[in-house]
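Left out: one protein chain. Kept in place: all the others.
== chain A ==
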Amino acid sequence: MAKSVTIIEDEPFIVEALTFLLEREGLRVSSFNDGEGSVAFIQKTRPDLVILDLMLPNISGMKILEDIRSNETLADLPVLMLTAKGQKKDRAAAETAGASLFMTKPFANSELVASVLNLLKS
């Protein structure tokens, strides 16, 4: 069965582009556009990997990451965080909070796809 990815991102056009790219790699993709309710969505969809934007409405990506890591059933879930360039503090905080990988916006499609595939393999 194809592996699945959940994208938590509030920018619909970014979601659309990422969905296109990942589906071409044979992955199943679902998405959620709000911080609030995202952990419940992840629990429901049970993906193999989450792509999580740091700046989300209502609940920040950092808080969602903390909730994922403190949830027994999701603690080992690979999480790829996306954020704006130059947010060194956020990057350090996300690494401490347990992000599997960190990518800055704007990213190259090939790098993002390669990172997702690598995380899914490991």
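In the analysis below, a residue touches a chain if its C-beta (ideal position, glycine included) is under 8 Å from a C-beta of that chain, and two chains touch if they have at least 3 such contacts; residues count from 1.
The rule we apply is simple: contacts and distances are computed from a predicted model.
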Chain not present in the shown complex, as UniProt names it (candidates "Fe-S cluster assembly ATP-binding protein", "Phosphoribosylformylglycinamidine synthase subunit PurQ", "histidine kinase" or "Outer membrane receptor protein involved in Fe transport"): "histidine kinase"
Residue touching the undisplayed chain, where the options are A:2, A:40 or A:84: A:84
Interface residues of chain A (partner: the chain not displayed): 10-11, 13-14, 16-18, 20-21, 24, 35-36, 55-60, 63, 84-85, 105-109
